[in-house]
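Note that one protein chain of the assembly has been removed; the remaining protein chains are unaltered in position.
The letters A and B name the chains in turn, as written, and every chain counts its residues from 1.
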Amino acid sequence: MQITPRDIWNISPHLVVAALGLIILLIDAIWPRISKRQLANLALLGLIGAGALQARFWPRGQVTPVLGGMIVPDGYTAFFNLVLLVGAGISLLLSTDYLEWDGSAHGEYHALVLFTAFGGMVMAAAGHLIVVFLGLEILSISLYILAGYQRERRESQEAALKYFLLGAFASAFFLYGMALVYGYAGSLDLHAIARAAGAGQGAAANQLLLTGIGLLLVGFGFKVAVVPFHIWTPDVYEGAPTSATAFMSVVAKAAGFAAFVRVFALAFPGADLRHQVGAVVASIAMLTMVVGNTAAVLQTNIKRLLAYSSIAHAGYILVGVVAVLRNPAAPAEGVSAVLFYTLAYTFMNLGAFAVVLALRRRGEELLNIEEYAGLGFRYPWLGALMALFMLSLAGMPPTAGFFAKLYLIRAALSPLVGMWWLVITLALTSVVSFYYYIRVVTVMYMRPAVEGEQAPQASAGPHLGTGLALAALGTILLGLIPAGILQAAQQIAEGLVELGGMALR
Amino acid sequence: MDPLNAFLIVSAGLFSVGVFGVLTRRNAVAILMSIELMLNAANLNLIAFARFGDPTVLAGQVFAIFVLTVAAAEAAVGLAIVLCVYRNIRHINVDDLHILKW
Partner (left out) sequence: MVDVHYTPIIPLLPLVSFALFVLGASVRSWLGKGARLSDQVAYVSVALMGVSWLLALAVAFDVLVLRSGQPYYYAYPWLSVGSVLIRFGFMVDPMSAVMLIVVATVAFGVQWYSLGYIAGDEKQPRFFAYLSLFSSAMLALVVANTLLELFFAWEIMGLASYLLIGFWYEKPAAMRAAKKAFVVTRVGDTFFFIGMLWLVLQTGTTDFANLVLGTAHGGALSATGENAVITGGPYLKALMGTTTLGWIALLIYGGAVGKSAQFPLHVWLPDAMEGPTPVSALIHAATMVAAGVYLVARMYPIFDLAAPLTVLGITFRPLGLVALVGLGTALMAAYIAFSQSDIKRILAYSTISQLGFMFIGLGCGGTVVGENGVRTFLAIGFSAAMFHLMTHAFFKGLLFLGSGSVIHGTGTQDIWKMGGLWRHMRWTAITFLIGYAALAGVAPLAGFWSKDQILEAAWEYNRLIFWGALLGAGMTAFYMTRLWTVAFTGQWSGGEAAATGHQAVGGHGQHDHGHGGHGLPHESPRSMLIPLVALAGLAAVAGFVGLPKANRFGEMVKYVPPPGWLEPAGAVEEHALHLPTPLRMAQAPGGTVPDSPAVPHSSPAEGDSPRPYGAQQLAPEPLQGGALSFPTEEGLPAVGGEAHAGAAHTPAGHHEVDMGLVWRIGLLSTLAALLGILLGASGYRGRRFNFRAPGALTPMESAVYALSLNKFYLDEIYWAILVTPLFWVTRTARAVDQAIIDGLVNGAGLVTRGISVLSRLVDIWVVDGLVNFSGWICGRLGQGLRRLQTGQVQNYVLVVFIGVLLVIAALVPSR
């Protein structure tokens, strides 16, 4: 195998992000006195550059794999890479103020964010299980460190240890699953697996393959936090530094689903097999939606609430995955629904965290929802934006969350999927979700504000303000004029499906 | 007995020992070691499949080497986290880590 300049050019966005991470580490080591804000600006510049390089592949991309099929620079990769870059960029904007306030602004934070994004981008582009594993580990190891970033805070340490132990445990299963799939197919290349698993009807009854698929499901399920592999999520979200929580809530989810959908959409083409796997994924989706939404109702800590909400959203996205698996006639519908949802979720969830990051009370973070009383009138903009993000997360029109759900339900409602109960569950659990999202709005707008010493303070510097504005803009625009993105998502999804079809021939 | 099966059985046994260790040990370092056992069980599988499958394809062996590298990185980070925890609470018994719950 030869590495041509063309290959390098095709993976240039990945390289830029990784190289920049290293450069920032280096700069920070050489000039330890450099302003961390400058480092953040540098990282942002790099992310924008990588985004510009990536935009070249929008929306159809390159269908010929590079590096011997390890990396696929197609439109699907481009979409998720851009989502990851946007997510990482906004997260960086949100974190500078917080880190300075917290006294933990070190250069390596920015480098770690970039490494995490790099890991996610590798996962999104992977055409080979080894690459999926490497991407996953780069992402995870960076996130373990970010979770424990506040070295003096006991919660942060506890979160990091929990995340690490459970994450390593889950990746062991993941790896074992890959080994089993390898044993069945004799290859780790997705297309080669597809050729082996698609031949004849034996695949659907092969215990080796099915166990392998099951373990892959566990690995991905852990990363995107679906029940019962969600169990780490609330603790880690609560314990990790808030800026890191915001970051991991969107980036880990997007990267996880990117690899999840690509592997399951391409590697296992047999209709029987997909049907069978689809049924299991559907059960997990239902469980996830029910557990995530009901458990969120009782939370009093906003970070924990958002953790359960993120679990619930993972459940919704899984409904799209079910549509991919069980609708052989038009899997692209499910794929595009997942794409759109991931993007919408990135904006609205980061927005919610941005508001949380802007608030303080007596030198501490403002995390108890009850303390948000009267915020809507004290800080009209912050309050209105928080209400916007909450309603969008709940799926209220005319926001991004509404179209995201509409698209998912539409994909899942196809009679070929045959899972109307899943759609009913989705709809009913979203009713439940209204209950806890609206509670935040209720507290902000229907409780008298606390004055004096105990009053919450908001501070949004230029970085945080920009991040907040970007998230709000995304949430609103995706709700008002979603047509462009919807079309692109559809095209990209069709491209992915075509690619799968081509490989089988 | 099919030699491949023998390898698979050993690997499965090793994996189970690892899982058992993770479930029962209270010491964070011991849990980490058990996880390493699980990873190595997977490695054994990869190499066995590569050896007894198509011997011209080296994907299994290569993957195993990657896994070793990744496991080393993981262990380094894991031990660093354990160290940090130890600095904070002067022990590494995971049973007593439960300020985050509900």
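What we mean here is this: a contact is a pair of C-beta atoms (placed from the backbone, for glycine too) under 8 Å apart; a residue touches a chain by one contact, two chains touch by 3 or more.
Since this is a predicted model, take the numbers as computed values, not measurements.
Colleague: Among A:Leu165, A:Ala185, A:Met419 or A:Leu464, which one touches the chain that has been omitted from the display?
Modeller: Selected residue, touching the omitted chain: A:Leu165.
Colleague: Of A:Trp58, A:Trp101 or A:Phe434, which one is in contact with the hidden chain?
Modeller: Here the residue in touch with the unshown chain is A:Phe434.
Colleague: Per the definition of touch given earlier, which of A:Leu42, A:Ala55 or A:Ile231 contacts the omitted chain?
Modeller: Considering the complete complex, A:Ile231 is the one touching the chain left out.
Colleague: Over the whole complex, note the residues of chain A touching the chain we left out.
Modeller: So the residues of chain A touching the unseen chain are 161-162, 165-166, 169-170, 173, 205, 207, 210-211, 213-215, 217-218, 221-222, 227-229, 231-232, 234-235, 276-277, 279-280, 283-284, 290-291, 293-298, 329-330, 333, 377-381, 384, 391, 396-398, 403, 406-407, 409-410, 413-415, 423-424, 427-428, 430-432, 434-435, 438-439, 442, 445-448, 481-483, 486-487, 490-491.
Colleague: In the whole complex, what residues of chain B lie against the chain that is missing from view?
Modeller: Touch set of chain B with respect to the missing chain: 19, 22-24, 26, 94-95, 97-102.
Keep in mind that, in the parts below, only the chains that are shown with their structure count from here on.
Colleague: Centroid of chain A to centroid of chain B, CA atoms only: how many Å?
Modeller: Distance between chain centres, rounded to whole Å: 26 Å.
Colleague: Considering the complex alone, what residue numbers of chain B touch chain A?
Modeller: Chain B residues touching chain A: 15, 18, 22, 28, 31-32, 35, 38-39, 41-43, 45-46, 49-50, 53-54, 57, 59-60, 62-63, 66-67, 70, 73-74, 77-78, 80-82, 84-85, 87-89, 94, 97, 99-101.
Colleague: What part of chain A is in contact with chain B in the complex they form?
Modeller: 129-130, 133-134, 137, 141, 144-145, 148, 151-152, 154-155, 157-162, 164-165, 168-169, 171-173, 175-176, 178-180, 182-183, 186-188, 234-235, 238-239
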